[in-house]
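One protein chain omitted, others in place.
We just call them A, B and C in the order they show up, numbering each chain from 1.
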Amino acid sequence: MSKDKKGGLKRRDFLKIIGVASGTAAVASSCSPPVEQIIPYVIPPEGIIPGVPNYYASTCRECPAGCGIIVKNREGRAIKIEGNPESPINSGSSCAMGQAALQGLYNPDRVRSPLSNINAEKLQPLGWAEAEKALTEKIEELRGSGKTGNIVFLSNNITGSLGNLVDQWMGALGGKHIQYETYAHEPLKEANKISFGIEKIPTYHIEKTDYLLSFGADFVETWLSPVEYTKQFSQMHGVKDKSVGRFVHVEPRASLTASNADEWISVKPGTEAILALGIANEIVKSGNSPNGGGGLRGLLSQYPTDKVSEMTDVPQEVISQIAKEFSSRKPSLAIGGGVSVTGTNATETLVAINILNYVAGNIGETVDFGDTLSISTADSFQDITSLVSSMENGDIDILFVYDVNPVFTLPKQLNFKEALGKVPFVVSFSSFMDETTELANLILPNNTTIESWGDYSPRESVHALIQPVMSPVFNTKSTGDVILSVSGQVQELNGKFTQTTFYDYLQDSWKQIWAGASGAGDFDTFWKQSLEKGGYYKDLPSKTVSVSPAVASLKFSEAEFTGEGEFYFIAYPSYKYYDGKGANKPWLQELPEAITTGVWSSWVEVHPDTAKKLGVEFGDFLSLESPQGVIETQVYVYQGIRPDTLSVMIGQGHTSYGRYAKDRGVNPIDMLPLATDAKSGGFAWLSTKVSAAKINKSEQFVQTQYTTTQHDRDIAQAISLTELEKGVHHEEHHEPDFYPPREYDRYRWGMAIDLQKCVGCGSCVTACYAENNIAFVGKEMVAKRRDMAWIRIERYFEESNNNAGFQTRFLPMMCQQCGNAPCEPVCPVFATYHNPEGLNGMVYNRCVGTRYCANNCTYKVRKFNWFTYKWPEPLDWQLNPDVTVRSKGVMEKCTFCVQRINHAKDLAKDEGRDVSDGEFKVACEQACPAEAIVFGNLEDKESEVSKQSHDDRGYNVLAAINTQPGITYLKKVTQDKA
Amino acid sequence: MSEQNTLTYARVNDDIIRMLDKPTFKWWALFLPTLLFVGFGLFCFIYQVYTGLGVAGYRHPVFWGVYITDFVFWVGIAHSGTLISAILFLFRANFRMSIYRIAEGMTVFAVLTAGLFPIIHLGRPWNFYWLFPYPNQRELWVNFKSPLLWDVFAVSTYLTVSSVFFFIGLIPDIAAVRDRVKEVPRKILYSVLSLGWKGSNWEWLHYTRAYLFFAAFATPLVLSVHSVVSWDFAMSNLPGWHTTIFAPYFVAGAIFSGLGMVITLTVPIRKIFHLEDYITLDNYDGMAKLIMLTSGIVGYAYGIEFFMAWYSGSPAEWGQFYYRAVGEYALFYWIMVVCNVVIPLPLWFKSVRRNIKALFIISIFINIGMWFERFNIIVISLSRGFDPAAWGIYTPSWVEIGITVGSFAWFFMFFLIFLKTLPAVSIAEMKEILPVPKKEAKTS
Amino acid sequence: MSDKQGVLGVFTYLDETLNAVKKLRDAGFKNLRVFSPFPNHEIEEVMDEPESIVRFFTLGGAMLGAACGVGFTVLMSSDWPISVSAKPIVSLPPFMVIIFELTILMGALATLLGLLINSRLRRNVPTTMYDTRFSEDKFGVMITCEKENVKDAEEILTSQGAEDIKFDGV
Partner (left out) sequence: MKKGTKILSIPLLSIFILLGFYFYNAESSDQGPKQPIPFSHKIHAGEDQIPCEYCHSFVDVSPNPGIPSVKKCMGCHQHIVGRDVDYDFDGTTINIKNEIAKVREYWANKEPIPWIKVNSQPGYLHFTHKRHIQRGFECAQCHGDVASMDQVSPAYNMNMGFCISCHTENAKDQEELTHLKDCLTCHY
């Protein structure tokens, strides 16, 4: 086995599988090429043609939503993840986390082989046989001593085959399988149990609604199924024949979701329940309720608007207005249960929201109990606490940890870490050296989703398949296989499992699904189809539910807060790091957080008045103190948060977990008390008050946009709903021109971006990084504004006469592919020019780096390679062979994914036709969950993009400069009351 | 011309050729440090090429900084040299006679320095030759529509023409030196350089003609070159760059800074080599008057820029100039205004114009002010473009400062060598303004 | 040329020099040459040589330069037409700059050439018929004539106050 110098990867082995390994790493420099080897296959794998990509359907497991993905594979390397259009969940789109899964796969800090410290001080690498033997011995030893009940398998919510396998295994060993989800949404289940007698989390149909009222449900970020609900939202909120749906968001801070709302109602933390009931009462009072409030009139009458208003800090007129709209604009929907607002009264809040929906007659309309989420089956927080206590009592002898990081995600007060120390034998299946795995005695690194077989059922209607897209990068093994082979070695378990590989087990369990599926033909075809489609999807009839009378007698209280501090403390889950899982992926670290545009760190959001009071400014450091702990972090002054509230993002502050995550920012979970929601026993995230004090430290707040307003440049434009209804004439911009307009024969590639749909989630940015080999540069470089992103999401706070007083606008800005590009004429060497298909070509290898093009770029979208940026191996295996890797001294920018255009044209040429509309998608368009980006041929008058670019709302950014951009933006629609 | 009456042809030769005597300790004390700094600048450049341009302070969106500032600064310096030697020659302004050689030397060396920066600032300097239209296997030419290419042509033309002009002017004087020096090596050197000049009426006939034509060429050239340099900016659409007044504004600025530099250089030379009889107060007076004029033009440009920005009604334009006056770079802006507009004001008084010390000090401030003018135009404009999302601040790094210092050293290195090798004051032309020796004049 | 000989008179005063020239010419001497440390109009008048032809070099060079300018820009641009920001491939306004610069460049170089050729600046070391004082403060008159006339020439020169007389070929 020849070891590779770098990283000790068995490069040769890898090459044996992946075959021709040239290309990729070449750079645009004029130096003579080194001696290149071409390594042929020993045995050519079926259906792989070097140079031609293969696509495999699989399932994303970065969060519980379980989106379908398609993984692009070149020469045996997974190089790009895209949403699977077949999947009913994300139907083609993906989020930043999903895109970045590749950097999990190729993460240089992965556990590269089994490790154990059984007969050594520190963790030592060992072979799989040894490792499994070690585990087998432990189990046997335990069984010998008769203490069989003391095995616990702690995993995240793994439904499907692996889940079953683990259950069976634990059953056989007499152990327990506990499924721990950081965000388990117990209150949702409990509330539904109370209100409808169904302990399940339903699916919602936001797209059907005309009026959406969210009580802190951050569905654009992390709530239940972000991609799906963002897509639904953009359908509901997008412009359809001159009308748009209305979205009102109630939360103490203006989260990214709230920033996309037409109204952000800043409510006193923990009083959402009261507000919901107040609104319901208002509806019933005004007789707008179809069912007249049923048996709840009595209950509701206790919540007169004036009282509610003063309890919740929400003005009366606002309450009555919401009530009016909510009951009049049908169908409407109220949702809740965002993690950041889960207080000690979370269940009550959600019951109240159910009541509101019931009163407005939405149950069954836009809430679907026919198809419920499988996260419902996750174990509750109480099970975790009891586990911890039994660990502390030494009742646990073997603890298996699978794909969870409780040391990081559980509140310090629970002392999980200490309890773990009391467990004699801890086995981690994690592929990453996270805080929990560090403390394990035996590490059996699992394959990542992209390397292993499996399945996952995020909801009843979906059985999603996971298939290996490439052979393991490191010496890792899928946990299913480990369990089976270990079971094979343990005497008592002999013959327990007929299968020897997890693949067999998977197929066997799918035989049952196949049996359940009607008219699926024989199993093999069913299996093939499912693999192609990424799983088996069935339609379930929606179930009608009725509110149980018990609700009427329910007591509704305000949330309780511990701690003497004067500020409510919000720890909110991040759409970049989820519960901290994403923090080891440079793409996510470098993706600017939508509101602050901050990168590579954490911060605390402080209201301007509060900041003045505390005497801190943007960039200063605050010390936040709660009874449980102290964190010191940087101030971001933000008008979108209540003066009596401070908030910090969850996900940073790792003490381990690889070079990109380690010692970066702070972990707000350390601040949280061990409070639970009274009714469901779920963890209460919003339950503490903290005190804040300025500390004598100040740094540059590293972000990608230093301005908050547009300075009258009219870049992100908006149109009021009334104007839109009146119908404005789309001003085709025609500056007097010195030269005749340019002619195009077949193609003129163009793009349309709908600002009404764009939610600023940044998945396009990450997709662009992945597709175009864009270098991540790290915090120090971003601090010097040297980030290389080809797309930036511009974020502007606009004066507004809505309740919040401001409105947030997002605008994805990339190269506008100008027809009259300022960058082109100034280049002395034709390194950038206008190509016959309307692209603004950038020829890296011709560039000498005068940088005049960037100076003259009206939109400042060109990025310069100040250094030759490196990808630590094996991150560079992800690089797209179809895109040049740029070297120092070269300008670069968005190319409209010219490699995809050329590929499509190549295929079209094989069939002797032109490229047809929608035949291919550019990376950002493909990723966008909101379907805000449309790309296509402007010469084809029928194409979607040409239709949209002649839309009434269409405009070019900075049109007065007459650059004649190829990108048309569609104005955002403001619904502010006149 | 009271002092000059004491001058005779012989004395002119003596005095001026004496300047070429063996370098003194003083000279070495000046020369060696320049070598040192040139070395450091070179090191910085190599380091930059090796590591990447990131070692400079550049950052999005400020893609040009100190290097281009230096480039424009040095080109500017170059200009007054040609102005004095060519334009004033055409105007037959006699006060040029004694200083034009120094000014021309300055021109040549300044262009030599300026020419380095476009290459230094490249992202891939090893490909700089791609900017020239040479036949290559790619069958690819250059983009003649790019202002940068105009620069390539303008600057290289300027360098060639000004050095030829410089050399032509030198021929008779070199001959004079040749006829003086005894040691063989220098004798040979000067013989070769003098091209066997004998001062016959034939030679003078063609010489004067040719010189006239050179002057006639150099004049439009000097105007065009700095106009082209200004178009590097004016041709863009960036607020703060995209204005029509740039060409005259830059030319005036160039002459302004150039004259400043001439004074800065001549004052010490005059003192050290005792050229009081040659470089007279009248000469300085004349230059000071020119400085007054150009300073006025520059000041006017500063003012009118603001008016135009306001009058344009474009938020980008006005935003830019408002930012210049009060933004992060306001200090630099006001340094510029004070140095270039306020400090030269005393020159309105004759007493100041004829006071060497005062002139010297003012000239130093002018140099500083004009460097900052270029810095402001380039950096401030870039840091605030059209799109607020892409605004950013630039601060030079030690590498850039090192190379800038190196460039000054590089310039002075050449200048010091020049002082010791070539007659720094034109012998022949000094004689032209002396009264012609006539027998009658003597006898009567 | 053995029958020809050169005579060189060295003068201090310009008027004497000029008188000498006049006298010599009256005495029928042809091809005279005057040396002076600086250009002087009176000398030019007296000698009245034909107008220098350097100007034709200059003109030719300049015109050639302009032609090259046009040629370069137009031909090279259309050789591989690459379109930048909707401008025509051959657009003269930007080309004017190049054309102008090349005009100047070639004009100047041609002038230099013209000077070098016409003023016979070939030899690196002047002939014996030269006095180093010419580059300092003396004027000189040189006559090339038949051997038998040398005497007359010498006479005229001395009569006009030549302080030193040289002959070559002896």
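Operating definition for what follows: a contact is a pair of C-beta atoms (placed from the backbone, for glycine too) under 8 Å apart; a residue touches a chain by one contact, two chains touch by 3 or more.
This structure is a prediction, so every number in the text was calculated from the model and none was measured.
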Report summary line: Of the candidates B:Ile17, B:Ile77 or B:Leu195, the residue in contact with the absent chain is B:Leu195
Query - Chain not shown: contacting residue from A:Gln179, A:Asn584 or A:Thr895 - result: A:Thr895
Report task. For the chain that's not shown, point to the residue among A:Asn835, A:Thr868 or A:Ser916 touching it. Result -> A:Asn835
Query raised in the report: Which residue from B:Lys22, B:Arg92, B:Arg138 or B:Lys182 sits in contact with the chain not drawn here?
Result: B:Arg138
Requested in this report: For the chain that got dropped from the picture, name the residues of chain A it touches.
Outcome: 12, 15-16, 19-20, 22-28, 33, 35-44, 49-52, 745, 830, 833, 835-836, 839, 841, 843-846, 882-885, 895, 898-899, 902, 906, 909-910
**Report entry** In chain B, positions touching the absent partner
**Finding:** 134-140, 192, 195
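The rule is simple: only the chains that are shown with their structure count from here on.
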Query raised in the report: Any idea whether B-C or A-C has more C-beta pairs in contact?
Result: B-C
**Report entry** Centroid spacing, where centroids are CA-atom means, of chain A and chain B in whole angstrom
**Finding:** 59
Report task. Give, as an integer number of Å, the spacing between the C-alpha centres of chain C and chain B. Result -> 30
Query raised in the report: If you average the CA atoms of chain A and of chain C, how many Å lie between those two points?
Result: 83
Query raised in the report: When you check chain B against every other chain, which residues touch at least two of them?
Result: 140, 142-143, 145, 149
Query raised in the report: By residue number and range, which residues of chain C touch two or more other chains?
Result: 82, 84, 87, 91, 94
Query raised in the report: Of all residues in chain B, which touch chain A in the complex?
Result: 51-54, 58-61, 63-64, 118, 121-124, 126-128, 130-131, 140, 142-143, 145-149, 152, 232, 235-238, 314-316, 319, 382, 385-392
Report summary line: Contacts from chain A onto chain B in the complex sit at residues 29-30, 705-707, 709-713, 715, 781, 784-787, 792, 794-796, 813, 822, 825-830, 846-852, 854-856, 858-861, 863-868, 888-891, 958, 960-961
Report summary line: In the complex, chain A touches chain C at residues 737, 739, 741-742, 818-825, 827, 830, 833-834, 836, 964
